[in-house]
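A single protein chain has been omitted; all remaining protein chains appear in their positions.
Naming follows writing order (A and B), and every chain is counted from residue 1.
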Amino acid sequence: MDNVLLKIAYRNIWKHKTKTMIIGILIALGILLLVVGNSFMDSAAAGLRKTYIENFTGDIVITSSDLKNPSMFMDGIMSDPDSAIPLIPNEPEIESYLAEQKFVDAFNPQIAGAVGIRHGDDQGFSLIFSFNPERYQGVFKNNIDLIKGSFLKEGEEGIVLSSDTVKRIVDDGGAEIKVGDKILLTGINNLTGTKIREVPVKGIFRFKNDSPQLRLLSFLDLTNMRIINGMLKNKVSEANLSQNEKQLLGQIDENSLFGDEEGDSGIVSDTSEDAGTIDYLSILGDTSKRELYRETDPDSWQYMVVKLAPGVNPSRAIKTMNSWFNEHGIDAKAHSWLEGAGAIAKMSNTLKIVFNILILIIAVVGVIIIMNTLVISVTERIGEIGTMRAIGARKSFVRSMITLETLMITLIFGLIGAAAGIIITAVLGKVGFTASNDFLQVLMGGKVFHPVVSVSAVILSLIIVGGIGIFASLYPVSVALKISPVKAMGEN
Amino acid sequence: MSSNIVKIALRNITRQKKRSILLGSAITFGVMIIILLNSFTAGLTETIQENFTSLMGGHVYVNGTEVTSSGKVVHTIGDKASLDKALEKVQSDIKEIHVRTQASQGEIIFGSKSTRMLMYGVDWEEEKLLKKTLILKEGSFDALFDPRAVIIPETVAEKLGVKAGESVLLRFDTVTGQRNVGDFVVGAVSKETSGFSFVSAGYADITYLGTLLGLGEGEYQYVNLYLNDIHRMDAVAAELTSELKRLALVDIPDEKDTENNAHQKSMGFFMGGSTKTEDPWEGTKFSVSTLNDVMEPVLQMINILNAVALTLFIILLTITMVGLLNTFRMVLIERTREIGTLRAIGMHKKDIRNIFLFEALFLSLAGALAGLVIALIISTGVGAIAFKPESSLGFFLLNRHLLFITTFPGVMKVVVILSGMTLISVYLPARKAAQLKVADALRTQY
Partner (left out) sequence: MRKKALHILFTLLLMAGTAGLNALTLDEAHDILNTIDESRNLTTTDFSAVMTMISEDPDKGVEKMKVQQFRRDDKDMFLMLFLEPESKKGQGYLRVDDNLWFYDPESRKFNHTSMKDSFGGTDAKHSDFRVLSLAEDYKVTTITEGKLGKFSVYILDLEALNDEVTYPKEKLWITKDTNLVLKSEDYSGTGRLMRTSLYPKYTKVSGKYIPTVMIFIDDLIEGKKTQISMTNISTKTLPDTIFTKSYVERVNR
């Protein structure tokens, strides 16, 4: 029986060559679009991953819950000079918690900052990430290209400059910056005021998949960054006031302030001209205590970047972490990588969602049109089907026949379409697209976009084709089955 | 004769209702999607433009500096005549002109709390767009009848712990550098919608703020232009600059620092303040800048959206056209015998072709009409949904809503292109039908 059905279906396909071709081309075209479109979307998703997750945000970013905008580019902080990025509370505790979790693959705490750069007489500016270099490279493997010199080493002072920062200084007429040169970094914090550090240039690098924001980033060793940010081990004690000074705190009563007897003697005291000679070299007095405020706090961190084990659902991991923080009364908060990636990434992500919806719409339109064409082709064969029913073909036979026919067409042309899609994507991938602007660059994960044929896209497309085949034959079959043999033959 | 052809075409459509409905619905769906998509992207483009433009206050900005008798550089536009004359030159490009005053490094004070804030002085009667894009968390625009009323951003309100209706002070420097303070009432608190917190500013009454800044009656510091076409902004700025150059002094940024310092320059624009100059000048020195300088990324995004909309339009059109072409080839096969009969009773080849063309045209027009109606219903429905402004959609919302812009020319364009493409795609089967030999056609069994 099956054999007969197959034969009839096969014969029908060949008999209605033109129609078969027409429907087939439509299907092939649809699948081609799906394969190419999905490959693009998948490559773009991978691009986004590369630009962000694998470049600097990881899957999850943990910060203090006091930090309103967890963007690692300090978007929220820049506008308000008074505010500083709060430290992650109970950081060692969080680290040991993360180390125990199976869903966590790796994690790395870090600090951010902003410095003015002076190289000779030339000036520049850079954003800074600072971390333990070995741990950083454990989480972000191979995300940068060292153009010159070497990466930071644990316990060594130095800066690895972004090539863009160097370029901007040189473009402004500055001298070339060489590895080994010493540069002055200046930053301001609320605690120790202006800090100047002299550090050697260890290397010059660029991110493999850079974006406009990442181009501003340089890497500085932890000690220098903490000094510039004023992240000290010893808390600065409260202001030490004398009795007289305390009296003048709070509300001032002018009557008692000027309440002493009238005349000069009340308010004016003489300063004898030679009240001892000043020892100009010991003006600072005891300088031993200030050493206390030079020791940095090794447990002070601002951002914890977490990479999850493969296949772990990030939003569930975030929930788990946040409830753990809650339970233990730690004022920390886990955010998705997108939150940490800043405004442009957020906009790009929304753009991606819009893209996805649009591709879905195209798929729906495709299905409807294919179905439509199939129905028309069935209506055309009303006479034929009527005849078959009249000579004793059962409804189930007609149904199987049409379904099989449709499936064969969709599968054959689906495969053709998929093959064409793969070839086109591969060719486009070879040629590559050049991103004309920053958003596309973020989406594509680099300046030049090479779409890669995504296996999942091909499989998905084939499943969709099968679905279309069955789904699209449902209506035509029901149309065909409604045909009464007599009427059908009469209509011929 | 031609009315006969129309009649036959219409009859053909109604004769095979099922197929016509199927084909028509496909066209309807296609047209609906295209129109929805076009109005959605047009709306999105408009939304992004409006949101950002209103944040920045316009597309092209003109500000002026003058030197006082004591050698101080003061931000004000005294030479209104020259500016007005120059503006006439670019009048056709301008949609709206707004004038503003600005207190740059002000300190807003509530009780014992204070924070720095940029305050614009705006004319609420004129700046409708600003009102449209500001989303109020509390308070209302009705409070603005009071010249002392200000709208402050949510972040500032939170920092100060101030609510709508309460009084605040703003301490700032006048244009000549004297400390001054103004009494204000928080009329409303605006929500942070854009994620661009660096531009969050407060808005006050232009005249009240101007007076506090030490400006004369009707004097202003900044002129912001809204253009009809955002892409013209560089051209308009250039034209305005050259015209102003003819009439007055213009501050032209160096060629060299356009690349690197454009951003810094544009940020400096927010700083204001008063400085002294070594070489003073007479009258107003103008400076013209554009939104481009500040917001390249937003324009890029708009371009992407437009490109996406165009690509989708082409893809959808192609799919629909292929479907139409196929269907009519089938129709041709199906009707071969009928065509033979018609030809046999004396119908011309041309008429046969026209029957096909009319049939297709009617079908696609009817489909398009239905598609338009459904698209309008859907867009009105979705447009009525109020989203949360702080969601990730934030920047795509205009006052909490997704905006769909369906324009008559836009729809006509779709209909005309669709009709044209329909005729083109049906032309082949139609000509084939016309070319059928009568005898062959009559003999055909399908």
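Simple rule for what comes next: a residue touches a chain if its C-beta (ideal position, glycine included) is under 8 Å from a C-beta of that chain, and two chains touch if they have at least 3 such contacts.
Quick caveat, the model's predicted, so the values are computed rather than measured.
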Selected from B:Val31, B:Ile109, B:Val223 or B:Leu403 as touching the chain missing from the view: B:Ile109
Residue in contact with the excluded chain [from B:Lys72, B:Lys191 or B:His401]: B:Lys72
Contact partner of the left-out chain, one of A:Phe125, A:Phe151, A:Tyr293 or A:Phe397: A:Tyr293
Selected from A:Val4, A:Ala99, A:Ala175 or A:Ile267 as touching the chain missing from the view: A:Ile267
For subunit A, residues in touch with the removed chain: 118, 184, 186, 188, 190-198, 227, 230, 232, 236-241, 244-245, 248-250, 252, 254-264, 266-271, 273-275, 278, 280-281, 283-285, 287, 289-290, 292-294
Interface with the unshown chain - residue positions in subunit B: 68, 70, 72, 109, 111-114, 169, 171, 174, 176-182, 212, 214
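As a working rule, only the chains that are shown with their structure count from here on.
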Interchain centroid distance [CA atoms averaged], subunit A/subunit B, Å: 28
In the complex, subunit B residues that touch subunit A: 16, 18-19, 22-23, 25-26, 29-30, 33, 37, 44, 115-116, 195-198, 200, 259-260, 296-297, 300-301, 303-305, 308, 312, 315-316, 319-320, 322-323, 326-327, 329-330, 333-334, 392-393, 395-396, 446
Interfacial residue positions of subunit A with respect to subunit B in the complex: 18-19, 22-23, 25-26, 29-30, 33, 69, 75-76, 78-80, 82, 168, 171-172, 338, 343-344, 346-347, 349-351, 354-355, 358, 361-362, 365-366, 368-369, 372-373, 375-377, 379-380, 436-440, 479
